[in-house]
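This view holds just a subset of the chains, kept in their places.
Note that the chains take the letters A and B in the order they are written out, and that residue 1 is the start of every chain.
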């Protein structure tokens, strides 16, 4: 299955990109990321057009990347600016693709498709992660050997928490799914709740009294291609959501290849912001839960599917709790199909 | 080449299967084995029909397997017995294949084909390994990265012992092959003997006097698909076989894939049964000989054959000692061909 190209993908957390050349492959395309002297971020195809050596093996000199093999130099626009050999003439074809990037909400976003269509106003809202006045956040990354949509499925059906995450399991049994609002082309919700129960271990650790019943919610928001924001919180029974404890959690999935995924996650909190020990605990919880509990199951699922990366092609049994994930797959599938048709139409006009 | 499906394969030694979920792939099909509370053995397809996660990553609760991802429960018949989500409705398609199994002669046997054809009376006789009154046995297992028929070839031509097993080498040179009885559709014999020689190191270790000449025999029995029993023994010159020392040895080969094999072996003895030190020595000998001497050669052979798994397709040079192995390949080939024809005929009738 093709990837959606004209959309923003998470390329890195802001803190990952500095004055080192950072290689990362998105949608099968190798990219090198770096921060320019003015602080802005550049992204180039990670392949010198001369001998195809990855540019990240070279050197960053000012805002210029010097190839590590024969010293051709490239600007952040992708143009070759210097050929140290012969008469120094620069062949016309000596340029690499430069990708549009934007830094917002603590995330480095990359646009893999037609740069003319890149519109920063279309970046989805993960405002908590860029708002260090109101929130303290921790950030993590894992590499998963599975198609990215299998991770979307995982996140849009949080009943799995009962079975694979002891810390998140509800004492009263798996969450139930609330009726979700009608979906639009841009957003799917998967709202799971367990009302009137004692806190699970996670909320007890976060300070919810162990002997007090309350409502535990997991409201997951999905936007294409695979950007998810979890409103996870606990309040007293029937209380409004802004009363209790909440840890907004971002899950940003970017395909590396059809069968491997970059998984960026972050946890934000608007309480105990200066409590660095709490920050460290949240970092360890996230790392443990995603690396040691979700990743092995999702990778086993991908291996079990063999070389197939499209779940629905294998005709799985569907449960009611799968509805949000199936919706998200349909929306994404249509967006990709439309994009492919657009390309064909354009190429028909061109020819 | 297709596998023979309507036949009994060794799935495990009895002692391997308990109250843990044991995953093992046979004929490319992932299976999970476990022992029920009544002691009987169950075997299910190791793939939940919901999200395709292997069931062995879940939990055994009574006789029920609970999937480790979203908690669907399956009985040993393969039926889904519980859906913890939504209204709890169980989709019709929510079931997994349940395989026929039988436990006999210390072996767990599995029938990968049409369960209606499974007939326990067709299980070949390896009685020594289930008869703890008369025999003490040791059991081993190895995984071999080679097509199973290459291991059959190995076992039906034991002259290789002279070259790769110093412990089994005959002081008087490689064994010679006796004229074998005419084969029937069910059994091939490969009878190797070395008469009137001093014992090799193996029989000297087992107590045969080093200064006494005798007859050393290796009579291998093969039954399809790849079940072999070796009558290995040493007697005084010309004495009947029940007089001397004998260590009946089982070799049960089950294809995991076309190019990998489960190799179960056992050694039984009707003497010094309570001598646990001897048991330990035999276990170490078997492990060393099969893991460190046979397996490297057979895997090198498979690598040398590349992606081909059918030896005869490469037109090997054949020696007289290859006759039993070639017979066994022909018999198995015909059985597989007949089975395939039967399936085609059935599908023609059905359509």
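Convention: a contact is a pair of C-beta atoms (placed from the backbone, for glycine too) under 8 Å apart; a residue touches a chain by one contact, two chains touch by 3 or more.
The model shown is predicted, which means the values in this text are computed figures rather than measured ones.
*Asks:* For a quick check: 2 copies are placed, so what copy number does the complete complex reach in this file?
*Replies:* 3
Note that only the chains that are shown with their structure count from here on.
*Asks:* Taking the mean of the CA coordinates per chain, how far is chain A from chain B in Å?
*Replies:* Measuring from centre to centre gives 47 Å for this pair.
*Asks:* Okay, in this complex, where on chain A does chain B touch?
*Replies:* Against chain B, chain A makes touches at 153, 157, 159-160, 162-164, 173-174, 176-177, 296-297, 300-301, 304-305, 311, 314-321.
*Asks:* Looking at the complex, which residues from chain B come into contact with chain A?
*Replies:* It comes out as residues 30, 47, 49-54, 57-58, 66-71, 83-87, 89, 91, 93-94.
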